[in-house]
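See structure below.
Note that this complex is displayed minus one protein chain, with the remaining chains in position.
Per-chain residue numbering starts at 1, and chain names A, B and C are given in the order in which the chains are listed.
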Amino acid sequence: MKYIAPSSVEEATSLLSTSPSAQVFAGATDVVPQLRAGRSAPELLVDLKKIEELVAIAKDDDKWTVGAAAPTANLTEDEAFSGEFPGLSEAAGLIGSDQIQNRSSLGGNLCNGSPAADSVPAMVVNGARAVIAGPNGTRVLDVAEVVTGPGQTSLEADEFIVEFELDRMPARSGDAYLRMIPRTEMDIAVVGAGARVTLAEDGSIEEAVVALGAVAPTVVRVPDAEAALVGGTADDETLSAVAEAASGVCNPIDDKRGTVAYRKQVAGVLAKRAVLIAIERAEQRNGSK
Amino acid sequence: MARTHITAVVNGDETEFLAEDGTSLLNALRDEVGLTGAKEGCGTGDCGACSVMIDEKVTTSCLVFAPEVQGATILTVEGLADSGELHPLQQCFLEGAALQCGICTPGFLIAAKALLDKNPDPTETEIRYALAGNLCRCTGYDKIVRAVQEAAREMRGQ
Amino acid sequence: MAQVHFSAGLRDLTGGLAQVEIEATTVRRLVAALEEKFPGIGERLSDASSVAINGEIFTDAEYEPVDSDSEVHFLDIFQGG
Partner (left out) sequence: MAITEENPGYKWVGTRPIRPDGLEKVTGKAQFGADLMLPGMLFGKVVRSPHAHARIVSIDTTAAEAMVGVKAVITGSDFPDLAANGAHASDIDVANNAIAREKVLYEGHVVAAVAATTRDQAEAAAKAVEVTYEILPHVLTVDEAMAEGAPLLHEGMITKGVDPAPEEPSNVASKILHERGDLDQGFGEADVVVEREFTTKPVHQGYIEPHAAVADANSDGRAHIWCSSQGHFQMRAYSATVLGVSPGTLKVTAAEIGGGFGGKTVIYLEPLAVRLSQRAGRPVKLVMDRDEVFRATGPTSGTRIRVKMGVSQDGKITAAEVWMAYEAGAYSGSPVGAAGMTAIACYDIPNFVVEGYDVVCNKPRVAAYRAPGAPMAAFAVESVLDDLARDIGMDPIDIRLANAAVEGTQASYGPKFPRIGFVETLEAIKDHPNYTADLGPNQGRGVAAGFWFNAGMMSSATVHINENGTATVVTGSPDIGGSRQSMALMAAEELGIPYESIKAVVADTETVGFNDVTGGSRVTLATGAAVVDACRLIVEDLRARAAKTWDVEVDQVEWVDGQAQHVDGSQPPLSLSDLAAKSGRTGGPISANASLNSRGVGAGFSTQLCDVEVDPETGVTRVVRYLTAQDAGRAISPDYVEGQMQGGVVQGIGWALNEEYIHDQDGVMENPSFLDYRIPVASDLPMIDCAIVEVPNPAHPYGVRGVGEVGIVPPMAAVGNAINDAIDVRMTDLPMSPVRILEALTEQSD
């Protein structure tokens, strides 16, 4: 196994094009356990952290750009980002311990392909886009389209994500992410729920996005919940509809972390709670970006 | 297999060592540099016993490939005391009986230092979450949390 | 005569008796006397490593003294952590 740390995107893509058995990594927090368990045995380890764009966090008037390999600690400690996307910041902050936080990244969390990745539902509700580099330049893909199944992505073997783009959070909007784990830390989500809402001037819900993690092979949107919310307020009846829709859209498995019945039930509970937090945040963001 | 020559500042000293590329920083520190203070409890980043600071950021050295630290500055538990004078955390762990078997202690000390570097006056809850990546099976964490609280007070000069 | 008590698990060897009185000066002699009375019990008793004499538990009681006031219990093996 050979280690290499390219200093530019071009260098990295050309390495990947010429090495059939290469593994890109940022924090290696998923890669190392997989190597140890014998689930993969690449010949080349390509460390993406020495490429400037991959670890940068920046914003302009239109969007935030978050390097795919930027440690999630940098994201959660960025007050401007965390103020604007508290749900995504909190979701990123749930990926492991403080030790892990200094290594884990949005790119790694996404490309590991786990249905339970905490940051993914939070990125999906915020409409995040992945900027993907390959031998023929870059392309942009909705984050929701990147993962195609457990451990599988739509990326080619010689592609990797450079950065994520997030449109600036509009006024009267807020996001939230909640997960259920048996402990308080150091667990994989049994159920995760992200929500984002934008309120109209009159306080009614103008837009809503709800997405769930760990309840299907990939992160799933909950269109019926979104429809139930839009145009109204989060009264008990609507919240029940949100919960029911969330439970209904689940296609989970029974495994060591939870059962089908549990995941369905709790998906509804968390979706409802996440929507309420998102609304509260939207109410507080009554104006400027 | 050819090994890579790595130069890093370890506990204040410019240090050179050889390691295979796939070797963890933890094994390189233990086997090549001879610093066995960081321990392997799991090898998968779940227990924190191998915690070290790399460029002032705490991380689990079992998840770091040795060549990644080329040119970096590393602090292990062996470098915590200053010319033989214990760090306040070390002193408070001793005085507060915050260790039983002691296998997790190096990792806790490093993680607690990382916390206090960022947040000199943490609440009990902040301490508990900051140390959640460090498993201790002996103490039930009570005396560890108290020792960190006490060290924080001392370091603030209170 | 020492009062000797058997746990229920030993009573298959004592014909169902829960308690007997035995004249002996040490646990070893007591076990020997029991073996005469209940053939086969000696081996089981030496496997059951603990003996309580007047409430005090001994790991290896073979040579411990007993007397006419002693209350002797044979206990199942157990291990600490």
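Basically, a contact is a pair of C-beta atoms (placed from the backbone, for glycine too) under 8 Å apart; a residue touches a chain by one contact, two chains touch by 3 or more.
Since the structure is predicted, the reported quantities are computational estimates derived from the model, not experimental observations.
**Student:** Missing chain touches which shown chains?
**Tutor:** By the stated touch criterion, the chain not on view contacts A, B, C.
**Student:** Among A:91, A:188 or A:249, which residue is in contact with the omitted chain in the full complex?
**Tutor:** A:188
**Student:** Which of these, B:63, B:114 or B:131, touches the one chain of the complex that we don't see?
**Tutor:** B:131
**Student:** Using the document's contact rule, name the residues of subunit C that touch the chain not shown here.
**Tutor:** Its contact residues with the unshown chain are 5, 7-9, 12, 52, 54-60, 71, 73-81.
**Student:** Which parts of subunit B are in contact with the chain that was left out?
**Tutor:** Counting only subunit B, the missing chain is touched by 1, 20, 22, 27, 30-31, 34-44, 46-47, 49, 76-78, 80-81, 86, 90, 93-97, 99-106, 109, 124-125, 127-129, 131-146.
**Student:** Over the whole complex, note the residues of subunit A touching the chain we left out.
**Tutor:** Output for subunit A: 33, 36-37, 180, 182-188, 190, 255-259, 261-262, 265-266, 269-270.
To be clear about the criterion, only the chains that are shown with their structure count from here on.
**Student:** Touching both subunit A and subunit B, which chains are there?
**Tutor:** Both-contact set = empty.
**Student:** Please compute the C-alpha centroid of subunit A, do the same for subunit B, then give the distance between them in whole Å.
**Tutor:** The answer is 29 Å.
**Student:** From the mean C-alpha coordinate of subunit A to that of subunit C, what's the distance rounded to whole Å?
**Tutor:** Spacing between the chain centres: roughly 68 Å.
**Student:** At which residue positions does subunit B touch at least two other chains?
**Tutor:** none
**Student:** Name, in rising order, each residue of subunit A that touches subunit B in their complex.
**Tutor:** It is residues 1-3, 5, 27-29, 32-33, 35-36, 45, 47, 49, 71, 73, 96-100, 102-103, 184-186 of subunit A that touch subunit B.
**Student:** Which positions of subunit B touch subunit A when the two form their complex?
**Tutor:** Result: residues 4, 20-22, 24, 43-46, 48, 51, 54, 57-60, 62-65, 67-68, 111, 114-115, 129-130, 132-134 of subunit B touch subunit A.
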